[in-house]
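Missing here: one protein chain of the complex. Every other protein chain is in place.
Moving on to chain A:
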Amino acid sequence: MNTPTDPALELDEVTVSYGPAPALENIGGVVGPGEAVALIGPNGAGKSTLIKAILGLVPLVSGRITVLGRTPAQARREVAYVPQADTLDPEFPISVGQVVLMGRYRRIGPLRRPRAADRRAAGDALEQVGLADRARHRFGTLSGGQRQRVLLARAIAAEPGLLLLDEPFNGVDAVSEQALLNAVAVLKGQGTAVVVSTHDLALAHLACEEVCLLNRRQYGFGPTRLTLTPDRLRATYGGHALELRGDRVIVAHS
């Protein structure tokens, strides 16, 4: 069983491959309850793959992932996943409230109707991301940043022990970014561990205790300030002309 002091996530020599060459090799690190780790690396580095491995959706070639003291498949009910909002069809006829309620489906079960507690959890979650007044709007009518917040609300409604966010800040306006950060901070305060993939170094500094530098293999995993060094970043983004301007990684593709 998992006790509050046990790690929320343990990666032990994790190797994943889709074909002959591994997409991820020997990734290792530990994230405690209430802590956040930023996955940083160029496109195709394997960030989404690592998130899917933590969800138990892609098999490991070798190594082990432990989520809340269990295997990923066993822990799935306590793990919430936030996809990139722009991968979802904005024309889909579904309301904001219904999207958030999806976070409760596992608890509701197939045959019952949502209970008052489920509706309350969904309403509270929407409130936390600052969109309580939008419950009845169609999902696709919201801005990209607002849609991302709705998807975070869906994850909050699931009351997860581990939260996984795949590039949640891409193309998100400043207001929504702040709302996302606030909501994630509240979750961390409640003991939820967070894994977030991002290109934004400022955000990693701001919201994450740890970073994991990735580009198929691991270029560092540890406390943000010690790990997020220009040298390591250059190594991670190697092969691309890299410029560190302020807190952003600027990658010039050849």
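In the analysis below, contacts are C-beta pairs under 8 Å (C-beta built on N, C-alpha and C of every residue); 3 or more make two chains touch, one makes a residue touch a chain; residues count from 1.
We take it that contacts and distances are computed from a predicted model.
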One chain isn't displayed here; going by UniProt, is it "ATP-grasp domain-containing protein", "Manganese ABC transporter permease", "Dihydrolipoyl dehydrogenase" or "Cytochrome C"? "Manganese ABC transporter permease"
Just name the one of A:M102, A:A132, A:L181 or A:A235 that touches the chain not displayed here. A:M102
Missing-partner contacts on chain A, residue numbers: 55, 57-58, 73, 76-77, 79-81, 83, 87-95, 98-99, 102, 105-106, 108, 110-111, 138, 151, 154, 158, 164
